[in-house]
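Sharing a structure, written as C-alpha cells. Questions coming.
One chain of protein is taken out of this complex; the other chains stay put.
Chains: A, B and C, in written order; residue numbering restarts at 1 for each.
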Amino acid sequence: MRVGVVTFPGSLDDADARRAVSLAGGEPVALWHADADLHGVDAVVLPGGFSYGDYLRCGAIARFAPVMSEVLAAAEGGLPVLGICNGFQVLCESHLLPGALIRNDHRKFNCVDQELVVENTATPWTSAYSSGQHIVVPLKNGEGGYVADEDTLDRLEGEGRVVARYVGENPNGSYRSIAGIANERGNVVGLMPHPEHAVEELTGPTTDGLGFFVSVLEAAVSA
Amino acid sequence: MARVVVDVMLKPEILDPQGKAVAQALPRLGFDGIAAVRQGKRFELELDGDVTEERLTQIRHAAETLLSNPVIEDYTVHVEHA
Amino acid sequence: MARVVVDVMLKPEILDPQGKAVAQALPRLGFDGIAAVRQGKRFELELDGDVTEERLTQIRHAAETLLSNPVIEDYTVHVEHA
Partner (left out) sequence: MTETVKAAEATPDVEQPYRELGLKDDEYARIREILGRRPTSCELAMYSVMWSEHCSYKSSKVHLRQFGEKSPQTDAMLVGIGENAGVVDVGQGWAVTFKVESHNHPSYVEPYQGAATGVGGIVRDIMSMGARPVAVMDPLRFGPADAEDTRRVLPGVVAGVGGYGNCLGLPNVGGEVVFDPSYAGNPLVNALCVGVMRHEQIKLAHASGTGNLVVLFGAATGGDGIGGVSVLASETFEDSGPAKRPSVQVGDPFMEKVLIECCLELFDADLVVGIQDLGGAGLSCATSELASNGDGGMRVWLDRVPLRDASLRPEEILMSESQERMCAVVEPAKLDAFLAICEKWDVLATVVGEVDGTGRLTVEWHGETVVDVPPRTVAHEGPVYERPYARPSWQDALQADEPSRLPRPATGDELRATLLDLVGSPNLCDKGWVTDQYDRYVLGNTVLAQPEDAGVIRVDDETGLGVAVATDGNGRYAKLDPYAGAQLALSEAYRNVAVTGARPLAVTDCLNFGSPEDPAVMWQFAEATRGLADACLELGVPVTGGNVSFYNQTGETPIHPTPVVGVLGVVEDVRRRVPMGFTTPGEVVLLLGETREELGGSEWAHHVHGHLGGLPPRVDLAAEKALAALMAAATGLVSAAHDVSDGGLGQALTEMVLRRGVGVAVALDDVADDPFVALFAESVARVVVAVPADRVAELDDLAATHGVPVVRLGTTGGAALAVAGLFDVPLDELRAAHQGTLPALFG
C-alpha cells in the first residue's frame, strides 16, 4: 500500500506525514510539486506547512503546481486524498472542497493539543474511528478559521460531511466549530489539526492521530 | 511605466479579525467616531508597456483566480497612472 | 456614512517577499509583461458623521502610529466617498 506525500516549496510536515504512513504500516512515497506524476500511489496526503510562504493566501499558489492537476484528476476518480492544515487550504483553493480558511479570530498563530470529535467515520481516512469518538491531536496554524456561506454549511451538516469538529472552546473562530470536512464522495478530506503529530507516545500528546493513516490502508485493502 | 492597482477585500459577510482589532485599538489611542474598519490587500502591478483593454482583461482574470479567492473576497481593478 | 481609505505599502527600497511571490507566480500562470508587484495593506475606515479636516488629521496620525511603521512603510490617506 503506497501513500504519496506531496512536497511543495515551503512544505514542513511532509517528513512527519511520511513517518506516520510508515508507522501505520504503509509505504510512503515522496511526490514533488513540479512532477506531474503520482507514481501510481494508492492515496495522497497534502501535508502542512507554508507553501510558497503562504504570503498571498494559504495554498493559493501551491494550487497551481503541476502535481495538483494530477491530484485533482485522481480525486475525481475516487483516489483518497487527505489535506492537513496547509493541505486543507490547498484543497479549498483548488475547489475540491467548499469554503475557505481565514486568519484565526484571535489573530495569533496557536499551537495547542486540541480535542476533536470525529463525526464521519465513512471516509477512507476515518474508518478506524468510531462515530462520536473524541481524540486529542495538535492544532497549529495562524489561518485555521473555516468559513463558508450558510447554505454550504447547512449542506455539509445535512450530508454528514463534517468529518471532525472542535470540542470545547472554539480555538480559531471556525464556523460551527468545523475542524475537517469531506467532499460529496467522501474520498477527499481536509483537516486543520495535525494527526501526523500524534502517532508516537514519545513525541505526540497522544497516538490518536494514527487512525487516519491506518484507515486509508484498510480502505485500500478492501477496495 | 504604467501601474495597475488591484484591491482585494473580504466579503462583507465574512468576519474580518484584523479589521476588528484595528477598530478596537483606535478608540484606546483616542481616535473616535470610527464606526467600522475592514482590512484588505492592495496589489500594485507595474506593467512594462502601457495599459491596453486586453491586458486589463488579463489582469482581471489574474485578480479573480490568483490575487483573490472569490469564495471569501471581492476585488476591484483600476489604473493608477498609464 | 463617509469612508476614508488608508493604503500602507512597504517603502520601495525594502524587500517585499509577498509581492515577490506574486510576481513569480504570475508568469507561471501565463500572465506576462508584469515588471514588478508590490503587496500592501488597505484599510477602509467607515466614519459616522462626515469627514472634517480635523478628523483627517486624526486619521493621518493613526496611519502613522498604528496602521504603519514609518521605519519600513509609507502610507497614503484618501477619502473614498464623503
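In this section, a contact is a pair of C-beta atoms (placed from the backbone, for glycine too) under 8 Å apart; a residue touches a chain by one contact, two chains touch by 3 or more.
Only a predicted model underlies this, so the values are computations on that prediction, with no experimental measurement involved.
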Q. For the chain omitted from this view, which of the shown chains does it touch?
A. A, C
Q | Hidden partner interface residues of chain A, rising order | A | 9-10, 12-13, 15-16, 19, 48-50, 52-55, 106, 108-112, 138, 140, 142, 194, 196-197, 200, 202-204
Q | Hidden partner chain, residues of chain C it touches | A | 10-11, 13-17, 20-21, 24, 69, 71-72
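Assume only the chains that are shown with their structure count from here on.
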(Q) Just the number, please: Cα centre separation of chain B and chain C in whole Å. (A) 9
Q: Express in whole angstrom the distance between the two chain centres, defined as the mean CA positions of chain A and chain B.
A: 30
Q | Chain centre separation (chain A, chain C; CA means) in Å | A | 34
Q: Return the residues of chain C touching two or more other chains; collapse runs of consecutive numbers into ranges.
A: 22, 25, 29, 39
Q: Specify, in ascending order, the residues of chain A that touch 2 or more different other chains.
A: 56, 61, 64
Q) In the complex of these two chains, what residues of chain A are touching chain B? A) 56-57, 60-61, 64, 92-93, 98-100, 102-107, 145, 147-149, 173
Q | chain B residues touching chain A - in the complex, by the definition given at the top | A | 10, 13-15, 17-18, 21, 66-67, 69, 71-72
Q.
Which residues of chain C touch chain A once you look at their complex with the stated criterion?
A. 17-18, 21-22, 25, 28-29, 39
